[in-house]
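For this depiction, one protein chain was excluded, whereas all remaining protein chains were kept in their positions.
Up next is subunit A:
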Amino acid sequence: MDFLKIQPIHLDVLREIGNIGAGHAATALSTMLNKAVDMKVPSVNVISFEEISEMVGGAENVVASVFLRIVGDAPGCMFFMLPVEQAEQLLEDLLVGQTVNLTSGDDSDISLSALQEVGNILSGSYLTSFSDFTGLNLQPSVPATSIDMAGAILSFGLLEISTVSDYAIVIDTAFTDIERQDEVKGHFFLLPDPLSFSKIFHALGVPLDE
């Protein structure tokens, strides 16, 4: 994957994938919570490994995350990530009448499996629309959850990329609660594996100049 060959049109294509995918995920989230959820225009960035953690408040910042591998024609990683308090709020909205504490360290907690299920539904709808849009065969792995430092979690998704580059192309979509526009509730990160980019661009009719 040679970043020099990436033209503005390719970034537009990736942004559109984020737009459609996250749009579906936002709708799913909105349906689950029965309230309006807004999403920002996705950003597509070629960033260093250090910078990716900065997008969610720094490497040490504790976040609730759902991670899954995309397998099929264009493999990659997907993260749904949000600040712990906001994840707890989200789960309390879902599990009416329950108090949610994600940092109690109890893995058997129902709230963790609820978080996993939320991540499953959201990333599933993101991925389905990505798949429909590109015509590529893409399947999600079983998701895994972790409440931990953002850097520790994200670096896991950078391993494949790190063998070919010190930079990653990250398609980031931020979500907000429509009543509190300024507050970012969560992030969807899509990190295609390096070899997947040419397949995605090819599928959408804007191949890279080889």
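One rule holds for everything that comes next: a residue touches a chain if its C-beta (ideal position, glycine included) is under 8 Å from a C-beta of that chain, and two chains touch if they have at least 3 such contacts; residues count from 1.
The definition used in the following text is that contacts and distances are computed from a predicted model.
From the set "NADH-quinone oxidoreductase subunit E", "Cation:proton antiporter subunit C", "Probable chemoreceptor glutamine deamidase CheD" or "TusE/DsrC/DsvC family sulfur relay protein", the protein name that UniProt assigns to the chain left out of the figure is "Probable chemoreceptor glutamine deamidase CheD".
Only one residue from A:Phe67, A:Phe130, A:Phe188 or A:Phe201 touches the chain missing from this view: A:Phe67.
In the complete assembly, the contact with the undisplayed chain comes from A:Ile147, out of A:Leu82, A:Val100, A:Leu122 or A:Ile147. Taking the complete complex into account, A:Ser165 is the one of A:Ser30, A:Asn45, A:Thr128 or A:Ser165 that touches the chain left out.
The set of subunit A residues touching the chain not shown comprises 49-50, 53, 58-60, 62, 67, 103, 105, 141-142, 144, 146-156, 158-160, 162-166.
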